[in-house]
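The other protein chains are all here in position, but one chain of the complex has been omitted.
Letters A, B and C mark the chains as written, and numbering starts fresh at 1 in each.
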Amino acid sequence: MCRWLAYTGSPVLLTRVLYTPVHSLIDQSLHSRLGAETTNGDGFGVGWYDVAPAPGVFRSIEPAWNDQNLRELAGHVRSHLFFAHIRAAIGSAVQQTNCHPFRHGRWLFMHNGFIDGFAAVKRDLVLAVDESLFPQIQGTADTEVLFYLALTFGLEDNPPEAVARAIGLVEACGRSQGVEYPFQGTIATSDGESLWAFRCSSQGKSRSLFFTRDVRALRQQYPDREILSEVSDDARLVVSEPMGDLPGAWVEMPEASYGVVSKGDDQLLPFVPKRPQKSM
Amino acid sequence: MCRWLAYTGSPVLLTRVLYTPVHSLIDQSLHSRLGAETTNGDGFGVGWYDVAPAPGVFRSIEPAWNDQNLRELAGHVRSHLFFAHIRAAIGSAVQQTNCHPFRHGRWLFMHNGFIDGFAAVKRDLVLAVDESLFPQIQGTADTEVLFYLALTFGLEDNPPEAVARAIGLVEACGRSQGVEYPFQGTIATSDGESLWAFRCSSQGKSRSLFFTRDVRALRQQYPDREILSEVSDDARLVVSEPMGDLPGAWVEMPEASYGVVSKGDDQLLPFVPKRPQKSM
Amino acid sequence: MCRWLAYTGSPVLLTRVLYTPVHSLIDQSLHSRLGAETTNGDGFGVGWYDVAPAPGVFRSIEPAWNDQNLRELAGHVRSHLFFAHIRAAIGSAVQQTNCHPFRHGRWLFMHNGFIDGFAAVKRDLVLAVDESLFPQIQGTADTEVLFYLALTFGLEDNPPEAVARAIGLVEACGRSQGVEYPFQGTIATSDGESLWAFRCSSQGKSRSLFFTRDVRALRQQYPDREILSEVSDDARLVVSEPMGDLPGAWVEMPEASYGVVSKGDDQLLPFVPKRPQKSM
Partner (left out) sequence: MCRWLAYTGSPVLLTRVLYTPVHSLIDQSLHSRLGAETTNGDGFGVGWYDVAPAPGVFRSIEPAWNDQNLRELAGHVRSHLFFAHIRAAIGSAVQQTNCHPFRHGRWLFMHNGFIDGFAAVKRDLVLAVDESLFPQIQGTADTEVLFYLALTFGLEDNPPEAVARAIGLVEACGRSQGVEYPFQGTIATSDGESLWAFRCSSQGKSRSLFFTRDVRALRQQYPDREILSEVSDDARLVVSEPMGDLPGAWVEMPEASYGVVSKGDDQLLPFVPKRPQKSM
């Protein structure tokens, strides 16, 4: 229902990733190919890390394809790790506080998908958010609640565990309300050092997710591509939908799995939501 | 922190009330005289009743003084009962879902003031909202929560009782968190038939509130004023801050009181918040 | 590149025409079928006549599909003659002053199409606008310049003649700059009494345009359709792209023609741009 992109590697100008490639994310805002919706025009957001203590976040309710300020920002901001998200809203209002990525301290979080039956479970979910975090919820999107649940369950210490518990709670609450498939989606989160990407759905038919093959291998295959010589060996893109025109550049993330991109240590592992132990 | 206006009487074009008078509400968005803030530029809203089942609501995050669409709407919409509100945000985001008036079914609700220490009591307050109403909260403003509390406590059956209980709960929650003066403000609510206006604050120093004297008396005093001959005998304006240039036209609502304007039966009565009976 | 709709007939609530039908104009903002662009998300506008001296105009740069204020307005405003336009911008900025319909006095004007090579001919075209009208141009869209040219050439007295001269000038200026097909599009204009719709392009392959068959005939064919019994015998819709689900309801406007819908006197006539007499 949305599209997103996460980059980690040597610092690049955002525009090189957001605008330059064929079928770029900005093109996908108007015409995506793989999405449940072909238009992702209900706002967008960019989050980027630099030397500041917290990542910058720029969000707008205009469609990304005609936002002049995004174009300016992308042409002047460089980052070694950034997120971009284009939204196709399903339910919650089109307003900046509902645009991804969401931020808490040094953490960013974004999602393509939804909590099914959100209206029915929202109260139970927000009640499960830690009391000290509760007042920091600024919007009304399902993803923001999911983010605060993950924070409640220790995102800052163990992201895979915290996300598994958050989705597990969503599934438990949803099923208690008769929702067949409570969770759908792909998620990215980061602390500015490492990047975690999840693909998971209650139905076992998750939204698509792809990551780039090793840059060194791509350079051998496409020695003339300038962008490949610009970025570092450990550069990695994770996207909802492939962009660019380099056949063989993308690997699909398997169903029910997650990946971690960290300094010199990338891993791909199975992912299973964790049901809450007892009482709901 | 905001300014508002409520009109009830024979149908008039909104522009006659919103734009035409000297020191009109739209002027007050840029330069109010009596407000805690002189600029009320953080969005606005208009709600109006006509023959449709529910009132119309137009809200925008642009300052009212330069919103061309508001000008157009006001020049073409007639109503026998309408609300207008200009906002000076204190805390919650400037977004349409935080603009007053709020609507539920046939009811409109708006407020000038605030719940002090809202972050500390928000969780307790939203928990007290009826579970069936909870998912309908669309924004993050303190006033919207107050509205849903009033709906929970029977606003549709007995507005003064419901508002007294809602504010009473706000005061109880606030005081349990050490807030000295938890509630401040003036409130208007309506079902399209009657209009209720409240002036109340924990400190006993409430935001200002005024209503117009009897139109028949005003007509005798100002026989040349066109607007006075246009409107019906029972027309009534309630405002945060007087507008126009008719000395003697305005009566200040007393501290800790509320007024009801209903068909041929206007009343002004004392108002006291009702503390919750037992457990919080 | 855009989609538009014009209604004339007995007064109806805008929502009945804009939102209710299958494949409505609002649906077309997200997924049009016949347009050069499938998404028309670069703002929209509505213009409507009522008893006021000038038509009301509501314009926004948000996509129509998620504009809550448009939904409210459409649910509360009734009109006997109104225009609606959804925009897919090609070149000029996405801002309210570039949204159709444009207004001058009692006249509304909207367009689906473009002036090819506009940057090259803009100076010559605005120079041809009457000096007294020139300062009233508020935006930068090609269509607004076309409207002011038509006003210069007597739109208020003889719309077909004025539009023919305006397009003729566009073609002459364009060709002098080497543009092969300077004009493309369909146009609607009205004074609140009559409605004129034009289909014309330099290439002879104009954007699509349709109008409804006689309502009395449609009622016989579809006796159960509520909307058909609501509207008057002389009701007429002109649209870029058919909506609703009534086979046989729509007639395609022929290439190079225009229609007039006036009280009891509808006409369909050939349309040819008029070249300027002499020097350009």
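The rule we apply is simple: contacts are C-beta pairs under 8 Å (C-beta built on N, C-alpha and C of every residue); 3 or more make two chains touch, one makes a residue touch a chain.
Everything quoted here is computed from the prediction, not taken from an experiment.
Every shown chain touched by the omitted chain in the complete complex is listed here: A, B, C.
Contact with the omitted chain, checked across A:V57, A:I90 or A:L268, is made by A:V57.
Screening C:P11, C:G139 or C:G154 for touch with the missing chain picks out C:G139. The hidden chain makes contact, of the residues B:G41, B:G75 or B:G185, with B:G41. With the whole complex as reference, residues 48, 50, 52, 56-60, 68-69, 72-73, 75-77, 96 of chain A touch the missing chain.
Seen from chain C, the chain kept out of the figure touches residues 93, 95-97, 118-120, 122-123, 126-127, 131, 134-135, 137-140.
Contact residues of chain B toward the unshown chain are 30-31, 38-39, 41-42, 61-63, 66, 68, 89, 93-94.
Assume only the chains that are shown with their structure count from here on.
The minimal number of chain-to-chain contact steps leading from chain B to chain C is 1.
A rotation of 180 degrees, rounded to a multiple of 5, brings the CA atoms of chain A into register with those of chain B. Here chain A and chain C face each other with the same set of residues for the most part; over half of the interface numbers are shared between them. Centroids of chain A and chain C (each the mean of its C-alpha atoms) stand 41 Å apart. Of all residues in chain C, those touching 2 or more other chains are 68, listed in ascending order.
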